[in-house]
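My structure is below; once you've seen it, I'll send some questions.
The complex appears here without one of its protein chains, the remainder shown in place.
Letters A, B and C mark the chains in the order given here, with residues in each chain numbered from 1 onward.
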Amino acid sequence: MSDAAHPIKMPTRLKDRLTRRPGSNLSWVILAVVFALSVAINPAFLTWGTIRLQLVQAALIGIVAIGETLAILIGHIDLSIPWTITLSGILSADVYAAHPSAWVPFAVVIAVGVSVGLVNAFGIYLLRVHSLIWTLSVNLILQGLTLVYTNATASAPSVPPVARTLALDNWGGFPVASLVWAACAVAVILALRALPFGRHVYAVGSNELAALMSGVPTGRTYVVVYVISGLCAAFVGLMISGYASQAYLGMGDSYLLPPVAAVVIGGTRLSGGSGGYAGTISGSLSVILLQAMLVSLNISEGLRQIIFGVILLGLVFLFTRQRK
Amino acid sequence: MGAVLDATGLHAAGLTKRYGGITALQDVSLKLVPGEVHALLGANGAGKSTLVKILAGIIQPDEGTLELNREPIRLGSPQAAYRARIATVHQELSLFPGLTVAQNVLIGRETRDRIGWIREAASIDTARALLEQLDVQDIAPTAMVSDLSLAQQQLVEIAKAMLFDPLVLILDEPTSALGRSDVEHLLGVVRKLRGRGCAIVFISHRMDEITSIADQVTVLRNGRKVGEMSRATFNPAKALELMLGDTPRHLQRLKAPASPDLQPPLLDVRDLTVPGRLAGLSLEVRPGEVVGLAGLEGQGQKEALFALFGLFRRGLSGSVKVRGKPARATRPRQAIASAFALIPDDRKAMGGFVGLGVGRNISITVLDRLRSLGVISPGRERSLVAGLVERLRIKCASPAVPLGSLSGGNQQKVVAAKWLAHGADVYLFCDPTRGVDAGAREILYETIHSLAAEGRSILIYSTDMNEFAILCSRVLVFRGGHVSGSLVGAEITEENILGLSFHEAAHAA
Amino acid sequence: MTGSPTPFSKIGPPSRFKQAIRHFGGAAFCGIGLFLLLVVYFYEQPLALSSFGISSLANASLALVLVAAGQTCVLLGGGLDLSIGAIVSLVNCFAATLMGDSILSVALVVLGSLLLGMLAGAVNGLLIAYGRLEPLISTFCTLFVYGGLALTIRPQPGGHVSDDFATLLTGNLGVLPYAAIVLAAMLLLVWMPIFRSRLGRFIVAVGDNSDSAYASGLPVRPVRLATYVISGLFAAVAALFLTAETTSGDASIGASYTLNSLAAAVLGGVALTGGRGSVVGAILGGIVLSLILNLLSVLGVPAFWQDLIEGCLLVLVLAAAGVQRLRIDDWTKLLGKGRS
Partner (left out) sequence: ADILSDETLAQCFVKASPSTIAIAPKSKTGPFRIAFSNSLYGNNWRTEMLNSVSAYVKQPDVASHVKEFKIYNAGNDVAQQIAQIREMILSGYDAIVVNAASSSGLDSVLNQAAKRGIVVVSFDNVVTTTKSINVNEDQREMGRQWAEFLVGKVADGKSILMVHGLAGTTVDNDQADGAMSVFRQHPNLKIINVYGNWDVGTNQKVTADALSTNHDIGGVWGTEGATGALQAFLQLNMPVVPMTGESDNGFMRLAAEHHVPALVIGQSPSLASAGVLAAIASLSGKSLPQSASIPLAPVTTDQMKPAADYFPDLPGSFVTDINIAKCGIAIPVGAVVK
């Protein structure tokens, strides 16, 4: 109707992108600012050694944040990551000690990740419990399970060699961890953009009822999202055990909220249905740089926390303000 | 009653509102006079709701001024509008499902005792009195709003507006969700308020309502005022022409091709029952047939469509067959697999993804088919989307803009487009033209016509009785959850439908 | 068409029973649970009925109960407060660091603590209501800020608390523990007046549907702000009580209260999505939760099993609530967000 007055304009994709998604572009700007700040505070941040180190750290957060991004995109959250990491790290070291063969760590990662994902999806999709509190409870159960299983002592003397390769080695000058991260990132970005699964994720996140009524397999989407999230966390558990050369209790404790922060800084909205993994990449790097910068400032723990909180707040303020 | 509006009333001048590139309203002036019903006419997206939102203080105009009783006023917030005694019933209802009717009606104006505590009993009395003023007897003030039907919620919303003893009452499409008798009721209420010296803004897409109630008519097109008529000069045909622009349009009866009886029924439903909602529905629909589900609001028509589409998770009994194969569903995916498609009435809640782009809304049903080498081919997606946008004349800046930024009618077209893309044997239309303007309505009619011509079966529920006469070859009239009679061909008239709605047919034709 | 029959059935008020279930279902559930727990507890520890035993129980649960009530206020308004535990820590450190022995100093510190709690809540509220940030993420950020402030005030646990203040809050008057009196006072002097007045109604309305609230002309932003200020106040009182109980300040004391307050609220039937629930439920939920934790120790449950049991319990309760929802036989009701 009245096509003359409002012709269907077909703007160039580039223009589209710039006007429609200021969030994810802004997150790279912020990363640049954080990086510039780090360098100003300590020029050593410009050395390849430091950058490489930060890349490994960022890879750990970044891979975990794949699952977190997906969970947040479907309008939920995953806070069961810390003890999924710990359980998988400890279990893979343990089982490997008993059966030292190369595929064992991966089998453990898959078993842990898939089971945690299924339990999460069960509570959140089938029972429709709020994901925040369900995943926190699952986290508590995993903590209990780990403690009961280990009798609160990590017992394996060493970690599988593949864990060390993943976390410590370099290939062609690049840390293996960040190469793995890059590969995962490409895969997830492609999946979100070009696979039906990706469209399903956005559809469920923006209106689950409408998704159901459009024939989207909503249950399967939940399951896949949470299983991926479990797998990412379990895999990172293996990597961290390699990084520290041992699996220990509480090794995932610092992975509760930073992944959420990375996702949010990356411009994905917590209400679901909008955002993507590209932003999370810069979000992960920003979070890690911020942490490292605060360490290098050599200030009291309390002040460091305050600064982290305030800076995060500032970033969130820039990115996630609700429209209304 | 408090002070009344003096004869100058509310005067809006030169209102302009832009959303990014779209000018939703351009230099529109409006005079609201006490004791008059001022109707706003316009196609979907003409800017009616935008104007309403400005008067309600929800949004602020980019340009323009407002004067109330010759004093300039600024409506910076909804509170400001209420203080000026301008009360609005929005197109999208603004109720609290978790609160009772009385709590909803009196929200923010509760009766309180000296220390400021709410006196529930007094509030309930006030709410009851207000509902009685509106001649509503069947809603208890202590009922939960979530238990009410849409029509009842609409009345609660009006009662809520009445509490402000408004000088200006704005009703944005109050009748779009109502059945015939509710509409009559509501128009009666509007007349009563007019009699009390209220200035009323009334928006509707139904010409007969405008004819019967409006004292003044303002016609909008693409955000501009294109005509003004008084009761005396009002002429529906002329108004339609102004609304739609130069393109001449003729609504005419679309005759579905009479289906040869030899063809086996595409859809065969026997004794379909949903406890408490649908009592034993049986029907057969042949390819190319368009069957209407008529009756007063809330008699099980919608439930029938929802039950076929798998929206009831349990309790279904009876049989459903499509092309002779069992097709009873407890999940929409099952129903879709048996070749059903449902175009729902509640766009926001069920139809679309307001935050996602128009293109993505359309392609969601056919992702598998758009794949090449496993990934969705952007080219194929783009051409599919572009084709449907053009076919249904969806008005949007680009297929990438979010669905939520489109006007209601265009959103509805997007929802239909999604199912045209997918294709189905049986199309279920649930009040598809609710709140849709004449132009879009015609496009939807054409679409239904062509679907029938292709040999699909179509079931339509509508709150607009005229639609059955235009579209259907057969109409089933529902009453109390079951079919009370059916009409064929020339029998399909408003009178006959209403007759069957109220009195059980002695013998179904 | 005058005299036409009404096309829809008359909608009467829901039965009293249905209404009661809607409002107090969670509370009733917790009440039953509480009763069972108490029976087991008194069976295991008969001395629990002594005045020392009763005040022990009351003291063990009061802080969580108060924090849960504060959290409930925010939840009812459609928000969420992850920083509430950090506010507890902050106020605790503040009070234990500045308190002297004179009555004047105690009074000033108590007043200052309440103000500090409300200020911290107000900052949350301003960020969310006026800064338009998502509650989850912004209170996650302030969690660090308040926790960091607490750590800056008190890098190591310690401080001084007046003995009179400590005994006044943690002792007992006959069999009646002061903790119960504090709770009753908070409910009668703060909660009741708010929730019987317009503000309380607005809080529930905003939590139910904030768009409607805006369109209905309710002061949505001030109401949101108010929920956080109130929750800050409750957190501050909880912190003062903890200060009296622990006679010291500790920057990590509040850490466990965030999840536990959410869990208590959910146990008590408060919806995490806003607008539904009662404070009675949250209070009972808080008592049940702390009693369970206590009972696990009394029953000699091996240490490493405690987390597991606590977690399983939570999941079971959540699942029970979820199974209720499974009985909804209509997809549109089960998933519908836009309910208008």
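Please note the rule applied: contacts are C-beta pairs under 8 Å (C-beta built on N, C-alpha and C of every residue); 3 or more make two chains touch, one makes a residue touch a chain.
What you are looking at is a predicted structure, and each value in this text was computed from that prediction instead of being measured.
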Displayed partners of the chain not shown (whole complex): A, C
Residue in contact with the excluded chain [from C:Ala166, C:Leu272, C:Cys312 or C:Leu326]: C:Ala166
Given C:Asp208, C:Glu245 or C:Asp329, the residue that touches the chain left out of view is C:Glu245
Using the definition of touch stated at the top, determine which of C:Gly31, C:Gly131 or C:Pro157 touches the missing chain. C:Pro157
For chain A, which positions touch the chain that isn't shown here? 42, 44-45, 47, 49-50, 53, 57, 143, 147, 151-158, 168, 240, 243-246, 248-251, 254, 292, 295-296, 298, 300-302
Across the whole complex, the chain not displayed is touched by chain C residues 45, 47-48, 50, 52-53, 56, 59-60, 63, 151, 154-159, 166, 170, 242, 245-248, 250-253, 255-256, 290, 293-294, 297-298, 300, 303-304, 306
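Just so it is clear, only the chains that are shown with their structure count from here on.
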Identify the chains in contact with chain A as well as chain B, in label order. C
Going by C-alpha centroids, which chain is farthest from chain C? Tell me that one. B
Separation of the C-alpha centres, chain A versus chain B, in whole Å, is 42
Taking each chain's centre as its mean C-alpha position, how far apart are chain A and chain C in Å? 30
Distance in whole angstrom between the CA centres of chain B and chain C is 42
Touching at least two other chains at once: which residues of chain A meet that condition? 207, 209, 212
Of all residues in chain C, the ones touching two or more other chains: 211, 214, 331-332, 334, 336-337
Residues of chain B touching chain A in their complex? 22, 43-44, 221-222, 244-245, 309, 311, 331-333, 336, 342, 344, 349-356, 360, 363-365, 367-368, 371, 374-376, 378, 389-390, 393, 395-400, 418, 422, 437, 439-440, 443
Which of the residues in chain C end up touching chain B in this complex? 1, 4-14, 22, 193, 196-198, 201-202, 204-205, 208-209, 211-219, 275-276, 328-332, 334, 336-340
Where on chain A does chain B make contact in their complex? 1-3, 5-6, 8-11, 16, 20, 190, 194-196, 199-200, 202-203, 206-207, 209-217, 273-274
